[in-house]
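Here the complex is missing a single protein chain, while all its other protein chains stay put.
As written, the chain order gives the labels A and B, with residue 1 at the start of each chain.
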Amino acid sequence: MSKIMEGLLYSESHEWVKVDGDIAIIGVSDFAQKEMGEITYVDMPEVDDEIGQGETFGALESVKAASDLYSPVSGVVVEVNEELEDAPEKVNEDAFENWIIKVRMSDKGELDGLMDAAAYKAMIEE
Amino acid sequence: MGQFAYFPHTGEDIKAMLEKVSLRSLEDLYSDVPEEFIRKEEYDLPEALSEEEVRARFAGLAAKNRPMKVFVGAGAYDHYAPSVIPYLLSRSEFLTAYTPYQCEISQGTLRYIFEYQSMICSLTGMDVSNASMYDGPTAAAEAMMMAMASTRKKSRVLLSGALLPGVIKVVSTYAKFHGVAIGLIPVMGGQTCINCLKAELAKGDVAGVIVPSVNRYGIVEDHTGFADAVHAEKALFIEYCDPSALAVVKTPAEWGADIAVGDGQSLGIPLTYGGPYVGFMAVKKEHLRKMPGRIVGQTTDKEGKRAYVLTLQAREQHIRREKATSNICSNQSLMALYVTIYLSLMGAEGLREVNQLSASGAAYLHDRLLETGKFEEAFPGKPFLKEFALRPLVPVEKLQEKLLAAGYFAALQIEEGIVTFCVTERRTKEEVDGLISIIREV
Partner (left out) sequence: MKYYDKLIFELSAEGRNGYSLPKNRFPSANPLPKSLTRSEAPLLPQVSEVDVVRHYTNLSQMNFGVDTGFYPLGSCTMKYNPKINEEIANLPAFAGIHPLQDASTVQGVLEVYYNMERMLAEITGLSAFTFNPCAGAHGELTGLMVMRQYHLCRGDLGRTKVIVPDSAHGTNPASAAVCGLEVVVVKSKENGRIDVNDLKPLLDDTVAGIMMTNPNTLGLFETEIKEIASLVHAAGGLLYYDGANMNPLMGVVRPGDMGFDIMHLNLHKTFSTPHGGGGPGSGPVGVAAYLEPYLPLPKVVRCDDGSFSILQDRETSAGKVSGFMGNFGVILRAYTYLLMLGKENLRKVGEFSVLGANYIKESLKDLYKLPIEGVCKHEFVFDGLVNDGGHDEVHGATTLDVAKRLLDFGFHAPTIYFPLLFHQALMIEPTETESKETLDAFIAVMREIAREAAEDPAILQEAPHNTPVRRPDETAAARNPILKYTDSKPCE
């Protein structure tokens, strides 16, 4: 069973968002990390990069697979989790503790289109 | 004539196999193919030859080529090929293996590729090398695409006009279809012009810049200030190098390059009418994830033994499909082995000697040719190694006609009014003097 964290918002492509004022903290769900298996690399954008909702902002890589990361919100990247550069396995260890990027949102209204924990749970159990 | 030697099927075998698959005839194997596509006409092809007949056929073809004394480089250099190399390359375990997908039974291939990567890093001074590419020009095209993938909102790649013509053409072809604009950096006095480069960079749309380390005129370029100018515009600095010359000239790493590419042919690979050769690409660590091509890495197996595997494959086409930076899905493995054995035999000292011998022959030819009064210097005082450019004072056609008749391939017209010569360590003093005396008579 995959862990699902209450109080976060989720996208259909398995990213989670934690809202902190106008900052969105973004990571991938426990379900997504399990699907990937042992993560060998987290490809991340640069600070100050502009990203749009639904656009790729990076990727997770394992030995035999790569999975793009899609931004659940639009905005400007204000921070990336540099710890993951040398220790991508942290995403496997705890996908909710180890966020990937922080984005200053340009349109908080976009959050309304995301799922809550219950809806996400229903989606992955389908 | 008996059964063809490469087919082991006896009549009995065919019968038994057809029985197992519940078919009556070999034709039935194609019962799913619409009748109209089954070819009924005989193929217009020659009948099978015996081995002896094949040998005779090729002896006839070989006789239609004229052996020439090669005094041209221009991207393909007639260097000495040690006898050990073809001998080792013909080992069937190297020759008849596929790409090392099953690492447990491919440690030979994986290990020599790891050695190859190490040697390319040593020669270029770069941090990481891939397992090799098709040839130099395509490696440059891959570097162009890598520059596009590594930068944002840039639309143009600059090529030095002093790059080999073939490199410019191949990169331009790839660029056209990849949707990249190409700008040419003018040449001043036989060397890529830095002020022209700066003017182009100032337009703000440049993703990468490709310049030759030793250029089409044989001139060893001075790249002082190039890397700073390119990096100031957040573009990638790419050097196209002759790996043989890298044993003595300043390395791409020392010039501050992000990517080094070139053709490994000058490391003793026979000319063979243009191929197979081997392209190389090596990059700074920070560009590793965007580098195309196979890469071999070291790890340990489950018993703790040192082992080698294809690694970082998540960058590659079979996983990324249309999102990969490149579509390359192989390397020129056997030619990478060629280069690896060559560099092992030669070592740094042998390579230095190759450069010294070639440069001495070239300098001698250069000075004697000027003395004939048939040429003038194209770029006076510019430093060169084995290859140099001159401005002919006699009609080029007449010059080449005379050389051709005498069995010399020399004085290649690389652009209007400029011919190049190349002398490697394989050219004897007699051959060089012979060339000079023919030219004297033009």
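Points worth noting:
Here, contacts are C-beta pairs under 8 Å (C-beta built on N, C-alpha and C of every residue); 3 or more make two chains touch, one makes a residue touch a chain.
The structure displayed is predicted, hence computed values, not measured ones.
Between the chain not shown and the residues B:A181, B:A307 or B:I438, the one that touches is B:A307.
Within the whole complex, the absent chain has one touching residue among B:F237, B:Y277, B:F379 or B:F421, and that is B:Y277.
Across the entire complex, the residue among B:K198, B:K234 or B:K250 in touch with the chain not shown is B:K250. The missing chain lies against subunit A, touching residues 38, 40-41, 61-64, 88-89.
Basically, only the chains that are shown with their structure count from here on.
Of all residues in subunit B, only 152, 289, 312-315, 319-320, 323 touch subunit A in the complex they form. Contact residues on subunit A toward subunit B in their complex (touch as defined above): 40-41, 43, 49, 59, 61-66, 68.
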